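Only one protein chain is missing from this complex, and each of the others stays in its spot.
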């Protein structure tokens, strides 16, 4: 692996999940692989899970880690070319990225979208420029349109919770179950990026292609995701129909892609509750966190026996570690 | 040791001080004990000494350390149950603590009181919830009502500076001296928590019970501490009487517990000075720092030969290290 930006950076999803689960079983087996190698984590936006899990993954591989919080250091980056820098930006991404590339063997970058200019956000201009100028392998810690470490984590968690054997005529037979995975929109008070649902959708669509699961998306009208991420998914505006027989329900809010960055639906009609989940196959509940309790998702589900949210967050370490391991092996 | 929240987590005070002083003499003797173990330090409020000394203690034990400054990351935690999270809090402590527990073997948490709602502060609700949800050993880096790492440090410093032998008839005889330790209130311009004096008082009361020292508290009327922390202490409103024959004078401001969070006394009448200290047994001066010079404590004392404040701050490392060591040994 050279970079990690989207599902396109991984061929066989089943294989990478297997490798991640081996790291989970044996976290320190590769402590010498990253020795004397520096990982630089650059945060243009806040982070809790991503920061901690990626740091831990790197330490598990023996790497050194430096964290740079550029949001709080008043270090506004210029990304446009051909402008006279006589305003508020203090450094051009050309220099900033190149310099950090000099100090690090691998870099990670988090950068949220503006939610104002769809074309600019979806061009992934900042991420692409950073990648180009730093001249080192770059891992997305969430970009304007994707959050691939989260999506890989989600896939790990789904397959980890999918039985690989079934009882047939009283005998245990190795049969890969094919779970029904549903992504459902949920309410929120703030306008959130589409990065997590875009990314989840493109990973699930590929997993569906590779025969690992069946994938359905449900959301209110006006919340259609960019079609490049949803090829092959079943999409419906009927939440109840989508949830029917679901094995995994992935709950997430996002703002509109069509009316870019807008909140079109308020009220809690779309919030998953135990009542609504009755039509599922006793579905496991997933959410990338942080979650607004009783706004996005009912407390009863979050605290109930079918919630996977903590296990899911915990698996962030193994997603980051398998990605770092593959990049280190390729240096 | 499973957690470290108050003096109740330690049985024999003399033994833990001895163990801390052995670590001071040999800081790297246990570098393999913490290998591959992650310490997570969560700061909901600023910190200088606590952050650095605890980090250093963990590194001395071979641990990995991750620091999370949640005050500055705009990551306001919800602690109440049963509320719809449609306001400014972005994550519930249930998830935040649980996730950090997944990434770490041991956690530390700093959280100051509001000084507005005494019942809430003294319930230690936030700390207790974090402890319960994180499911890992938790160390208080100062909570609403206590600062136990500081108090253990103070005890280490007092015993370290108490002669264990005396001259009797021209011969050196091993006699444990029993110093007089005085906690005196001092002025400040800001309303400060009672955590440090509460905690110091409960550690000194227990040390008095175990025959290690005699303990006196002095403060202006209205500054009585919660009685749960002062059982057995001599308490007087007469500062001069308290200081008489003192061997250690512990200087600290706090706001009123009775008129909760209020400043009742201004002026510098209660500030310890060389003049006032004349009635002591050439007492050693202690303060947990940071200290407001010539407001809480005179510069002449701070810079004089009897000041222990820097040695005291330095000993923070060994207090943290002995606590981490005991928890690691118990994992």
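Order as written gives the chain letters A and B; numbering starts at 1 within each chain.
Convention: a residue touches a chain if its C-beta (ideal position, glycine included) is under 8 Å from a C-beta of that chain, and two chains touch if they have at least 3 such contacts.
Keep in mind the model is a prediction, meaning the values are calculated, not measured.
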{"item": "Residue touching the undisplayed chain, where the options are A:29, A:90 or A:221", "value": "A:90"}
{"item": "Candidates B:85, B:277 or B:291 - the one touching the absent chain", "value": "B:291"}
{"item": "Residue of A:29, A:99, A:264 or A:331 in touch with the missing chain, whole complex considered", "value": "A:99"}
{"item": "Residue of B:53, B:184, B:218 or B:256 touching the missing chain in the full complex", "value": "B:53"}
{"item": "Hidden partner chain, residues of subunit A it touches", "value": "36, 38, 40, 64, 66, 68, 70, 72-75, 78, 81-87, 90-92, 94-96, 98-100, 102-103"}
{"item": "Where the unshown chain meets subunit B, residue by residue", "value": "27-28, 31, 46-49, 51-53, 55-56, 59-60, 72, 189, 289-295, 299, 302-303, 309-310, 313-314, 317"}
